[in-house]
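Below is a structure I'd like to ask you about.
Just one protein chain is left out here, and the rest sit where they should.
Take a look at subunit A:
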(Lines give C-alpha, C1' and ligand atoms only; values in the text may rest on other atoms or scores of the structure.)
Protein backbone atom coordinates (compact mmCIF):
# COMPACT_ATOMS: atom_id res chain seq x y z
CA UNK A 1 0.00 0.00 0.00
CA UNK A 2 1.17 3.49 -0.79
CA UNK A 3 2.20 5.95 1.93
CA UNK A 4 0.08 8.62 0.29
CA UNK A 5 -2.82 7.83 -1.97
CA UNK A 6 -4.82 10.65 -3.54
CA UNK A 7 -7.95 9.86 -5.51
CA UNK A 8 -10.02 12.24 -7.61
CA UNK A 9 -9.03 15.24 -5.48
CA UNK A 10 -10.88 18.45 -6.25
CA UNK A 11 -10.22 21.79 -4.57
CA UNK A 12 -12.03 25.07 -5.06
CA UNK A 13 -10.17 28.15 -3.94
CA UNK A 14 -11.96 31.48 -3.70
CA UNK A 15 -14.55 30.48 -6.29
CA UNK A 16 -11.99 29.06 -8.71
CA UNK A 17 -11.64 25.34 -9.26
CA UNK A 18 -7.89 25.11 -8.68
CA UNK A 19 -7.58 21.32 -8.64
CA UNK A 20 -9.92 19.41 -10.94
CA UNK A 21 -9.87 15.79 -9.90
CA UNK A 22 -6.34 14.42 -9.66
CA UNK A 23 -4.99 10.98 -8.75
CA UNK A 24 -1.48 10.25 -7.58
CA UNK A 25 0.36 8.16 -5.05
CA UNK A 26 3.69 8.07 -3.28
CA UNK A 27 5.33 4.91 -1.99
CA UNK A 28 7.55 4.53 1.04
CA UNK A 29 11.10 5.76 0.36
CA UNK A 30 10.32 7.46 -2.95
CA UNK A 31 11.25 10.94 -4.09
CA UNK A 32 8.41 12.09 -6.33
CA UNK A 33 8.14 15.44 -8.06
CA UNK A 34 5.14 17.41 -9.19
CA UNK A 35 6.06 19.88 -11.91
CA UNK A 36 4.02 22.40 -13.81
CA UNK A 37 3.68 26.05 -14.67
CA UNK A 38 2.76 28.83 -12.32
CA UNK A 39 -0.91 28.56 -11.33
CA UNK A 40 -1.27 24.93 -12.36
CA UNK A 41 -2.51 24.02 -8.87
CA UNK A 42 0.67 22.49 -7.39
CA UNK A 43 0.81 24.58 -4.24
CA UNK A 44 -2.92 24.24 -3.69
CA UNK A 45 -2.50 20.47 -3.89
CA UNK A 46 0.20 20.56 -1.21
CA UNK A 47 -1.78 22.87 1.03
CA UNK A 48 -4.74 20.55 0.77
CA UNK A 49 -2.57 17.59 1.80
CA UNK A 50 -1.70 19.28 5.11
CA UNK A 51 -5.18 20.63 5.76
CA UNK A 52 -4.37 24.30 5.16
CA UNK A 53 -6.97 24.31 2.41
CA UNK A 54 -10.16 22.23 2.51
CA UNK A 55 -10.82 19.85 -0.36
CA UNK A 56 -14.09 19.97 -2.25
CA UNK A 57 -14.21 16.25 -2.94
CA UNK A 58 -12.11 13.16 -3.45
CA UNK A 59 -10.04 11.20 -0.96
CA UNK A 60 -6.60 11.52 0.61
CA UNK A 61 -5.28 8.44 2.37
CA UNK A 62 -2.10 9.01 4.33
CA UNK A 63 -0.38 6.06 5.99
CA UNK A 64 -3.66 4.14 5.93
CA UNK A 65 -5.69 6.95 7.51
CA UNK A 66 -8.25 9.26 5.97
CA UNK A 67 -6.58 12.70 6.03
CA UNK A 68 -9.96 14.40 6.41
CA UNK A 69 -10.14 13.04 9.95
CA UNK A 70 -6.89 14.77 10.95
CA UNK A 71 -6.90 18.26 12.47
CA UNK A 72 -4.66 20.65 10.53
CA UNK A 73 -2.29 21.17 13.47
CA UNK A 74 -2.05 17.40 14.01
CA UNK A 75 -0.67 16.41 10.61
CA UNK A 76 2.87 16.70 11.87
CA UNK A 77 2.01 14.22 14.67
CA UNK A 78 0.92 11.76 11.98
CA UNK A 79 4.23 12.18 10.18
CA UNK A 80 3.40 14.71 7.49
CA UNK A 81 5.69 17.76 7.34
CA UNK A 82 5.87 20.56 4.83
CA UNK A 83 8.44 23.16 3.89
CA UNK A 84 6.11 25.88 2.64
CA UNK A 85 6.56 28.07 -0.38
CA UNK A 86 8.78 31.03 0.53
CA UNK A 87 10.31 28.88 3.29
CA UNK A 88 8.05 30.10 6.10
CA UNK A 89 10.76 30.56 8.67
CA UNK A 90 10.08 32.53 11.86
CA UNK A 91 12.21 35.63 11.20
CA UNK A 92 12.51 36.80 14.80
CA UNK A 93 13.32 33.43 16.29
CA UNK A 94 16.94 32.34 16.30
CA UNK A 95 18.08 29.61 13.93
CA UNK A 96 18.13 27.12 16.78
CA UNK A 97 14.67 28.14 17.98
CA UNK A 98 13.38 27.71 14.43
CA UNK A 99 14.83 24.23 14.29
CA UNK A 100 13.36 23.35 17.67
CA UNK A 101 9.93 24.48 16.46
CA UNK A 102 10.16 21.53 14.08
CA UNK A 103 10.31 19.26 17.10
CA UNK A 104 7.41 21.04 18.81
CA UNK A 105 5.09 18.05 18.58
CA UNK A 106 7.67 15.69 20.09
CA UNK A 107 8.50 15.10 23.73
CA UNK A 108 11.63 12.91 23.54
CA UNK A 109 13.99 15.70 24.59
CA UNK A 110 17.21 13.66 24.62
CA UNK A 111 16.65 12.32 21.12
CA UNK A 112 15.74 15.77 19.82
CA UNK A 113 19.11 17.04 21.06
CA UNK A 114 20.91 14.19 19.24
CA UNK A 115 19.05 14.94 16.03
CA UNK A 116 19.75 18.65 16.37
CA UNK A 117 23.45 17.79 16.43
CA UNK A 118 22.98 15.69 13.29
CA UNK A 119 21.17 18.55 11.53
CA UNK A 120 24.11 20.78 12.42
CA UNK A 121 26.49 18.18 10.96
CA UNK A 122 24.41 18.19 7.80
CA UNK A 123 24.30 21.99 7.66
CA UNK A 124 27.49 23.30 9.30
CA UNK A 125 26.46 26.77 8.19
CA UNK A 126 23.49 26.68 10.54
CA UNK A 127 25.65 25.67 13.46
CA UNK A 128 27.80 28.77 12.95
CA UNK A 129 24.68 30.90 12.99
CA UNK A 130 22.58 29.08 15.55
CA UNK A 131 22.14 32.15 17.78
CA UNK A 132 21.39 34.52 14.92
CA UNK A 133 17.85 35.63 14.10
CA UNK A 134 16.65 33.56 11.17
CA UNK A 135 15.34 36.63 9.36
CA UNK A 136 18.90 37.91 8.96
CA UNK A 137 20.03 34.82 6.99
CA UNK A 138 20.39 34.61 3.22
CA UNK A 139 17.70 32.90 1.19
CA UNK A 140 19.70 29.70 0.82
CA UNK A 141 20.46 29.55 4.52
CA UNK A 142 16.80 30.13 5.30
CA UNK A 143 15.93 27.21 3.04
CA UNK A 144 18.36 25.08 5.06
CA UNK A 145 16.63 26.20 8.26
CA UNK A 146 13.24 25.29 6.79
CA UNK A 147 14.46 21.84 5.70
CA UNK A 148 16.29 21.14 8.95
CA UNK A 149 13.22 22.20 10.86
CA UNK A 150 11.00 19.88 8.85
CA UNK A 151 13.43 16.99 9.37
CA UNK A 152 13.37 17.50 13.14
CA UNK A 153 9.69 16.61 13.09
CA UNK A 154 10.80 13.12 11.91
CA UNK A 155 8.35 13.03 9.03
CA UNK A 156 7.21 9.90 7.21
CA UNK A 157 6.53 12.17 4.26
CA UNK A 158 8.15 15.52 3.63
CA UNK A 159 6.46 17.96 1.26
CA UNK A 160 8.72 20.58 -0.35
CA UNK A 161 7.04 23.53 -2.01
CA UNK A 162 9.27 25.34 -4.54
CA UNK A 163 12.53 25.04 -2.59
CA UNK A 164 14.47 26.76 -5.38
CA UNK A 165 12.20 29.78 -5.61
CA UNK A 166 13.99 33.12 -5.50
CA UNK A 167 17.46 31.61 -5.06
CA UNK A 168 20.57 32.17 -7.14
CA UNK A 169 21.45 29.27 -9.51
CA UNK A 170 24.50 28.26 -7.50
CA UNK A 171 22.41 28.08 -4.31
CA UNK A 172 19.72 26.13 -6.17
CA UNK A 173 22.36 23.49 -7.00
CA UNK A 174 23.26 23.33 -3.33
CA UNK A 175 19.63 22.98 -2.27
CA UNK A 176 19.14 20.08 -4.68
CA UNK A 177 22.25 18.39 -3.28
CA UNK A 178 20.66 18.74 0.15
CA UNK A 179 17.39 17.27 -1.13
CA UNK A 180 19.30 14.24 -2.40
CA UNK A 181 21.12 14.00 0.92
CA UNK A 182 17.83 14.01 2.81
CA UNK A 183 16.41 11.42 0.42
CA UNK A 184 19.46 9.26 1.08
CA UNK A 185 18.55 9.39 4.76
CA UNK A 186 15.42 7.45 3.81
CA UNK A 187 12.90 10.32 4.02
CA UNK A 188 10.04 9.98 1.54
CA UNK A 189 9.48 13.25 -0.29
CA UNK A 190 7.10 15.02 -2.59
CA UNK A 191 8.86 17.86 -4.36
CA UNK A 192 6.87 20.58 -6.07
CA UNK A 193 9.01 22.57 -8.49
CA UNK A 194 8.94 24.94 -11.40
CA UNK A 195 12.53 24.04 -12.15
CA UNK A 196 11.43 20.90 -13.97
CA UNK A 197 14.82 19.68 -15.16
CA UNK A 198 16.50 19.66 -11.75
CA UNK A 199 13.43 18.23 -10.09
CA UNK A 200 13.14 15.36 -12.55
CA UNK A 201 16.87 14.66 -12.40
CA UNK A 202 16.78 14.02 -8.64
CA UNK A 203 13.42 12.23 -8.51
CA UNK A 204 12.40 8.65 -9.18
CA UNK A 205 8.96 9.50 -10.48
CA UNK A 206 7.20 12.62 -11.61
CA UNK A 207 3.80 14.04 -12.37
CA UNK A 208 3.04 16.96 -14.65
CA UNK A 209 0.22 19.26 -13.66
CA UNK A 210 -1.56 21.60 -16.05
CA UNK A 211 -4.45 23.90 -15.11
CA UNK A 212 -5.66 21.77 -12.24
CA UNK A 213 -5.19 18.38 -13.85
CA UNK A 214 -2.41 15.81 -13.91
CA UNK A 215 -1.68 15.32 -17.59
CA UNK A 216 1.35 13.05 -17.43
CA UNK A 217 2.96 10.80 -14.90
CA UNK A 218 5.63 8.16 -14.69
CA UNK A 219 9.30 7.44 -14.37
CA UNK A 220 11.30 10.65 -14.01
CA UNK A 221 13.89 9.61 -16.63
CA UNK A 222 11.12 8.86 -19.11
CA UNK A 223 9.53 12.24 -18.46
CA UNK A 224 12.87 13.95 -19.08
CA UNK A 225 12.88 12.33 -22.51
CA UNK A 226 9.22 12.94 -23.22
CA UNK A 227 8.62 15.19 -26.20
CA UNK A 228 5.79 17.16 -24.56
CA UNK A 229 7.72 17.74 -21.32
CA UNK A 230 10.81 18.78 -23.28
CA UNK A 231 8.81 21.31 -25.27
CA UNK A 232 6.71 22.75 -22.47
CA UNK A 233 8.95 22.62 -19.42
CA UNK A 234 12.55 22.09 -20.40
CA UNK A 235 12.68 24.81 -23.01
CA UNK A 236 13.99 22.59 -25.79
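Following the convention adopted for this analysis, a contact is a pair of C-beta atoms (placed from the backbone, for glycine too) under 8 Å apart; a residue touches a chain by one contact, two chains touch by 3 or more; residues count from 1.
Going forward, contacts and distances are computed from a predicted model.
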item: Missing subunit (named according to UniProt) among the choices "Amino acid/amide ABC transporter membrane protein 1 (HAAT family)", "Multisubunit potassium/proton antiporter, PhaE subunit (TC 2.A.63.1.1)", "Pimeloyl-CoA dehydrogenase small subunit" or "Transglutaminase-like enzyme, putative cysteine protease"; value: "Amino acid/amide ABC transporter membrane protein 1 (HAAT family)"
item: Residue of A:76, A:95 or A:151 touching the missing chain in the full complex; value: A:76
item: Touching the absent chain when the full complex is considered, from A:36, A:102 or A:140; value: A:102
item: Subunit A residues touching the omitted chain (full complex); value: 50, 52, 72-77, 81-82, 84, 88-93, 97, 100-102, 104-105, 149, 153
